[in-house]
Every structure is written in C-alpha cells, then in structure tokens.
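For this depiction, one protein chain was excluded, whereas all remaining protein chains were kept in their positions.
Chains here go by letter, A, B and C, matching the order in which they are written, and residues are numbered from 1 within each.
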C-alpha cells in the first residue's frame, strides 16, 4: 500500500480504527445473543453496548507486552466496560473475531470497488455513445485489418467491465460470511445461534461449516476475481498506450497546461496514466497465487495465511481501487483525434477493403483460391509501392474480367462496415 | 498432458477428431443460416450437411504446406463437398471457427469436470455420514486443540467442493459463448443472425461484442476457477497426508495386496495418491497467471494467447479431471482408524479440555486473567511431565477453591464437543 | 509439449529411450564401483555392461502390473542380464536413479539451450553490426524521444542474451549433481565412493548432502533462469511487434512468397512469429512458481514434486528451445526498412532535438526553468499544428535573443546522437 497509489476511503477500511470498530461490533452483537440465550447476564451485554470503547495507542501498548492482538483489544475493552467485561468473548476464539472482521472489511472493500466499476462503466458508456460512429481502423496483430469505430472499442471495454461487475458481486458474496464457531468449529462452547445473530447484524451469512477459520477457498476466489479485473484494466490501458504512440496518435491522455512530460525532453507527452495502470495490474494480480497457496491450511487451521492476508488484502484492494479510479479519469478526459483516425485508415491505400473484394470476386464466380491470389498480388504491391489499391484492382485484367470498375468502386465504402454498430450497441447497452 | 495423468474421455475432447468435428458443425450451421438469409444457395448448405467430411491426415498434409490450420481444413472439406464449398466460411474469419470451437470444448470439459465433482461430492458425503460421530482431535497449528469428528472434516470438504461446483458452473457460463462476427467483430461481411443461429445450435450464447476474438477475460476467469478447485484438492490431500503420517495414522490410503511402497524399503505404505494430488494441484494452478496475461491482447486481437491456450486448455482440464477422479477414489476407499483417533485424542492427557476448564473457572467467578494463568500452569506441566491434566487440576488448590472435583470431572466429557454436529450436518447436507 | 512447438533434438532428451539409457548407465556405473569396493562380484558388473539392455514396451507392460517404474525397468534389465542382476541397484533407492537421471537430462537440455543461445547471439551480432549506423528514433513511453540506431537496439538484445548465457551456465551447474545416497541420504547401504564414481562417469558433481532426493532449490533456480530467458524473448519479440505495426513499419518479419497472412483478408502480413514468441514466453514462465512450490518437500522427501517435474521439465525446456530457435530465425531474416525509420524520425518536425535545444539555451545563460518553458511552448505547437520545430524556434523572439539562427540550426544534427555508438559497441562486443 504505497501512498501515491492509495485513496483515503479504501485506506480507511484497512486502518486500525475501522478494524477495532468492527471487532467491538462483533463482540457486542455476540454479547447480545449470549444474553438472549441466557448464557451471560443482560447487564453485561448492555455494559458493552453502552461503555464499549477502545484506544488504539493503548491496544498497541498492551500488544507489545502480550504479543496477541485480540487479547490486547479485549484487555483495553475491559478497561472501559468494567467487571462485566469477563462475559465478553465467552466461548469464542480469536479467529471468530479476526475472520468475521476480515469478511466485513472485504465486503466494505467490494462495495467501494463496485462503485468504482460503476464510475468506470459510466465513463465508458458516455464516451462510447459519443464516438459510436467515429470511424477508425481495426487492427489484428497490430496490422490494419478492417474499419471499426472508436465507440465499438469502448463498448467492448464496457461489456468487459460489466462482466467484471458481475464477477465482483459474486466475489463479494463469496467472502460475506461470518464464523463464530469456536476453537475447531464445533460450537462446543458457543451456541450456533450466536453466529446467526452476529451474521445477521453485520449483513453476512453464517459460514455453514468452519474449522476455527472461514475456509480460504473463498478468499482465493475473491483475489482471483480482483486479478481478472486488473487484467481487464491492463487490456484497456494497453489499448490507450497503443493509440497514443507517436505514429498513431488517435487518442491522447489529457495533458494539463503546465504539465511536464520529461525532465530532459520538453516536447514529451507520454501516456503515463495508462502505463501506470499496466504496472498496477501486475501488482493486483500478484495476490492471486499466494491466495491460492493459502487454501491448504493444515488440519483445522494453521496461521501461514495470516501474514499473506495482512499484506494482500489491503494492497490488492487499495491498488485496484486506485487503478479503477485512475482509469475512469483517463477515459473521462481522454482526447480523441478523429482526423488522425481517418488519416491512419487511409494509410494503406484502401487495403482494408481486401476481404470485401475477395468475397465479391467469389460471388462473381471466381474460385476462392483464384480470388485470394488476385487480391493478394495487388495488395502486396500496395505494401511495396505505396500504391492505391483501388486503381491497381481496376487495372488488373483478371479482376476487371470478373467485375467492372463501378462494382469495384462500390466496395470501397466505409459505411458498409458500420451497418451493424447499432445492433452491437443494443446488445451491450440495451435499448 | 502426460499419459499417466490423463483419462481418455477428457483427452478425447482435445483430440483433433473432436476439434474438426466441431469446426464442421460450426461451418454447417453457419451455412444453414446463410442459406436462410439468402446469402448462399440452399444447395450449398445441403451439400455441406450431406457430404461434409474430413480426414485428419489430409488436413495435416495441407497444413504443412499452407501453414494455416483453418485453410487446410476448408481445403480438405472442399474435396468432399465439391464446388459448392466456395460458399462455406463466407464472411467468416478463422477466429470465428477457432474461438467458438474452443468454447464448445471448454463447455464439454466443464461438463466432465462437473460430473467429476458430483462423484467426489458423493464420496465425501457418504464417508462423512459414515463418520459423523467418529470422534478425533481437531488441530490448529498442527497442535491438538479440541475434539471434533472425522465426519466434520469430510463435511467441510463437501461444503468446499460444493462451492467449487457453483464456481465451475459459473465458469462454464463464462466461456459458453459463440462469435461469428468477422475480421474485427463488426459483422461487416456476415449478418449477426448467423451468429445467433450457430450459437443456438451449439448451446452457446452469442458473444454480445467481440473483436475477431471472444474476449479473454472469460478464459482468465475460467482458468482461475480451475485454480481454486485445484487448491481445494491440495487442501483435502494435505489433510490425508497429515493423517496418514506414521505417528498419527488416523487414516490410510487403500494399499492393495501386492502393492509395493518402495523399491528399497519393503515396509513402506505411503500416501502417494494424495502426494500426487498436491503436485497436480500445482500443475493446474500454473495455468492461472498466463491465462490472465492473455487478456490484454493488442487492439482487436493478437495471437499471443494462442500458444498458451493450446497448452493450458488441454493440460489444465485433463489434469484436473484426473485429479478429481483420483481424489474420489481416494476418499471412497480411504481406510479410517477410529481406534488410533481415540488414542491420539488421549495423548495429551486431557489438555483438549483446557478451554472448557477456563470458561468454567470464569463462570465460577475467577477473572479471565487468573483463570488463564491457573489453567496454563497446569497445562504446561502436562506437556513437560506427561502428567494427567484432570488430576493436576483437582490437586491445584486455587482451582479446587473455585470448583469441586465433580465439577471439574464433568468438564472432561467428549460428548460436549459433538452436541452440534447434527446442526452442522444439516447446514451442509440439508435435512 | 505440443508437437508444433517442439524440435526433435530436445524432445529426444525426454523420450523414454533416453531416460532408460541413462538409467542403465547409472546402474552400470554403480555396479562398477560396487565391484571395485568388493561389495558385488566383478562378474556381475561385467554382466551388466555386456548384456545390459531394455525394451520400452516390456517395461511398460511390467509397470502396468507393478505400478513402479524403476522396479519395472530393473525387472526387464534382469531378463537380459540373468542371475547376476540381483546385484544391480544394490543399496540404492529409486530416487538415486530418478534424480540423477533428471540431472543428466537437464544438463543435456542446458547444452542444447546454450547452443540455441549461441545461435541467437550470432544472429543478433551480425544484424547489429549490419545496422550499427542505421538511424531511427528512440522511444520512451511509445513516444518519440531522441535518435538512436537500429544496431543499438540489437546490441542491447545481444547484451541481454549474453547475460542469459551466463545465467544458464550457472543454472546448468546448479542441477549437474548426482545423488546415490540411499533411502534417506545417509549412505547406510551404499558407500559414498559409489556416488563419486557415478558422478564422475556422468560428468556430474556429487551432491554434498541429499535426503533420498537432490534438494529442489536447485531445480527451482534452474526453472527461474528459464523464466528470465523467456522474459527476454518476450522483450525482443515485443520490440519487433511494435516496429512492424502498420503505422511504424520499420521492420517486418520475413514473409515468404505464397504465404497467407489471413484466411479472410488477403492484404495481411502479420508479425506472427514474434506474437507466438510472446505466448511461448508465458508458457516457459509458468514453470517458475510450481518449481518454487516444489522446494518444501516434507522431511527427507515427499513425492509431490514428481508430477510437476514430469510436466515442466520437458515442457519448459522444449518450449524454450523452440522459442530460441524461432527467435534466431526471426532475427536472421528480419527485413529492415531504413527509409521508414528515417520517415518516422522526421514525423515530429524535429522535436527529437528538444533536449539539445534546452541544454543549449541553458548554456547560453537562460535559466533551466525558462529554457524548459521556451522549448515546451514551441514543441506543443508542433504537436498541435504539425508545424516545423526549427522554424518555430527561429521565429521565437525569446529564443532568438539567446541564440542566433545558425546556432539553432547546428543543433538539428543527427550525427550528434550517434557519436558514441562505437564506444557502446565496443562495450558490448569487445574490440
């Protein structure tokens, strides 16, 4: 969690203040349930509700001594609650608090990430609609293929992040469980009703079966989803980086007056935001494998996962939050150059129509093999001589034999390629 | 895909025969739709349906020449279909065939994996019910904690693989899409109706927006789920390996008469199946990162993902299929030693009741801090002197002052720990 | 190991024939040493040398029964050697054979990979020298920065793969060890002299301390190095892909007459070799993490690493061998377009000289801040108006105040940027 890639709201989720607040909530809700069951006095539950409090400094001081964070917290809590504090945490184990708290934090983080995704989707949709008909070349292998529109590129990204929203919602459900089940998950010292009460109070589902800990396949799935979202960000940012390169320059990241692109070369305007997003994607993704390695805890639990999660839970969510927000700003303010798109589209002298010529020749009765040969031999001359494809075709006797000049010219129509854009937009954005 | 870790049914999905069969299906369905649209003659579609065929050797021979697999296939197909073959593949691009075929193969693989999961779940459920009340020690950190039952261990695994079934179903949906959208996904040369027809015929959904290729976030998500399932297998097999170690020996993999555990040491009976599963889990998991790296294809597509998928798609599904089947057999025939479980449970002289003693002391009015100190000091003597915990407690004056001998004895009751097993089983398996 | 990405010489290393040949060598050398120690009869050693042989089919048949590969091999060997065969493998354990064989195979693979690297280095050096002075634009962030030469790009790659050669040599040494140390590595049933003899005979070093197995940190390091080499290939191929994109077209993969770039678009010439290399790099790299996960075998050994290595050892070496050879061919036949390089260099109207103008202004007494502002404001007009940088500067009164026209013009000299190319080449290639 590096300050420069951190936004305050997500950071707050992982701050000690929030963690201890959740711990207090868990303990207080558990006391309510225990009191309702008659296991502890009603007065004890009320005492926790009314006087429950903590000070981070004090907890830290106690932890330096006891080397156990939950014990330190409970000790500090007891200083506020008084003698009734001995009923707190009854029958519970530290993991009940720690794991349920992690669930709450991951749910909070998911909600922020979902809001981030909504923001990104809004920006993508707005810009996609704006450029629905902004024609540009589509490329495969980095080579000009056939015309498309810039709006379609953004609509593709929209559809991808829309899928990511569904995945993230599913991931949120995965980790939204509560375990208050005791030392090895048998509820030996605590009634399952306590778990049900606490779960409900915190908006979680009771973990059907836990073993001191909430099973880590849930967390593995959660971080895997973050890794997929990050990979989509890498795709989107890679596209921008490509489109901004000097020779292409179809779009450009917003470059504010007074900004400096390079300390040495004053002429530079670099796609630094999207490059940064590429790196951030790697950072988020690196949580995936250790999260999977965390699944195979020994027996009812070991604690090898703990240090991993102390790191990846804040880091991956904070980084992804920052990255999604950065991507949103990037798309929102992206400068688009339709004239350059048109210029690039023209660069290959009409070669982007080669497939349509091929099909037309086929339909005019030429065999596919012959048609391919005819089109390719003229196309190669365009590459080599920078010639005009249409002229070459018209003066190729074999081509002319199959189609007259007007028929060939009719093929060179960009509108042909955008006929179905509305259909695709309806598929993506609905009506 | 190593023969020794491969089962024929899954291997068949990835065999050339199946691939070309699916290609033929796609082309034939596309011809039907094109004929219905009036784009190609009805006779052409019928010719493909009636005479469409291929020979793998012939395709290979053509591919060695053209270095393009789809062209090789179409050429061989044309040899069977005759002149009408020129209407085949009209307006389509190779990726339309390749990506849709991969979807079909991954769906087929998913269905096998789902069936595998069902088998494993059956085995886990059967053995869980069988050992619902087989008491054994629960361990945290590899150290005895409190009693649990062997059935609960298996129920936990059941719940985990049940979640994996849901994840795999979602993953199946992720990759069950069809793209017939042309060179850059604009449907320039082919009507979207063709895609819809082919999708329906193959049991897929039309990809809402593709860019020559089906977007690879879908595949990344698919392989991530396989990685999670594999991690759960690692957890289950690690548990078996632990329980079989010489000093524990609570369960044992079935060791057939005549089997040899070691070429050098005739006494050996090793948990080789579960060790193997641990390794196979690593193999499946290694597909996750490259699948995520595949997402950021350049522009409308590049072909860097192709070599990766040619490897990980068969390898990860074949390996996971084999591993799930192996795990099923392992659980099915697992030899369980309840007597050893009881012996291990007794090994710590009753220390597994320490928490309950602690709670009882607290409820008897001793402060939590004092109670902890009292219990720990007697517990440590058990560790050091191999003493009996109950006797020590009864002869500890501070403990006796709070609870009489009968009250202490009443605590050492294993039944206390299994009271909620039925509740947990209901949560996991339903009523 | 996919046929299309496999070369026969590397595949042969991993074929059963080679494996069993090495096993036979190990057993025969061990017998020699045992006979010299007087542990087994001299006649037995001679029998193995003279009559030792195997048939793969027969071994497979026996293994289907015994489910143990080494036992199957020894049984088949005994069928050839006769009664003296009972002295074979004496005091050894299967791992002695398996691990030492893996060492030999990895050494053989390393030697092929080192030869591959030599080939690639030759190609890079030849083309680097050929294009030492072929000027082109250097880019940071995908944006034109300052001039460089194409030879420098290749020299950089040469230096990188030269480092990889050193790394691979070190990796070869890492895994070139022999263990013949018995069941838990204590030499209980076999004298350390046997290990020393076998090691020497096979060109390996004795493993100083083994535990039935050769420690897997060695293999982890080996595969990590393959991952780094693969990453360098990704870098080189990414550079080619960038330089070949339509708008840049400074280089192009060799496109043979008759080749088809796309089944649908006859005009296409795609950088498919370098795209493929990008994917192959991901495949090689995916071996790194499981190889590291293999290190923590339980106690003196478990067998979880085995399934992993059966896969990654052939796959990673075969894929890297293929990729290095493909990269060599790619560089060897790469078509370079100096005219396009010059055209691209001119595209930004002289902006590539902006730093030098900045420095000249500074040396002419203008403060760095003012100089930056002056240069940037003219540079931004070039971006926006496609203007000529030199003309703008000359007509900027503040610039003119500091430097006269001739001084400004003198700055726009490409030769200035290539003055040190010879120095750098000497650093990389020596004198």
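The rule is simple: a contact is a pair of C-beta atoms (placed from the backbone, for glycine too) under 8 Å apart; a residue touches a chain by one contact, two chains touch by 3 or more.
What you are looking at is a predicted structure, and each value in this text was computed from that prediction instead of being measured.
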item: Listed residues A:10, A:48 or A:71, member touching the removed chain; value: A:71
item: Per the touch definition above, residue among C:239, C:332 or C:398 touching the missing chain; value: C:239
item: Omitted-chain contact residue, chosen from C:18, C:259 or C:362; value: C:362
item: Option from A:101, A:135, A:183 or A:345 whose C-beta touches the chain left out; value: A:183
item: Missing-partner contacts on subunit B, residue numbers; value: 137, 139-146, 241-242, 244-248, 260-262, 264-272, 275, 289, 293, 344, 347-348, 351-352, 354-355, 358, 372, 375-376, 379-380, 382-383, 389
item: Touch residues of subunit A, complete complex, unshown partner; value: 2, 4-5, 66-68, 70-71, 74, 89, 92-94, 182-183, 189, 241, 259-260, 262-265, 270, 272, 275-276, 278-280, 282-283, 285-287, 289-290, 293-294, 298, 302-308, 310-312, 315
item: Footprint left on subunit C by the chain that the document does not show; value: 86, 90-91, 138-142, 145-148, 152-153, 155-156, 159-160, 163-164, 167, 170, 174, 182-189, 191-192, 206, 208-212, 215, 217-218, 220-221, 224-225, 227-228, 230-232, 234-235, 238-239, 242, 278, 281, 285, 288-289, 292-293, 295-303, 355-356, 359, 362, 367-368, 416-421, 423-424, 427-428
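Simple rule for what comes next: only the chains that are shown with their structure count from here on.
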item: Chain centre separation (subunit B, subunit C; CA means) in Å; value: 33
item: Approximate Å spacing (C-alpha centroids) for the pair subunit A, subunit B; value: 24
item: Of all residues in subunit C, the ones touching two or more other chains; value: 241, 260, 262, 264-265, 270, 272, 275, 289, 293
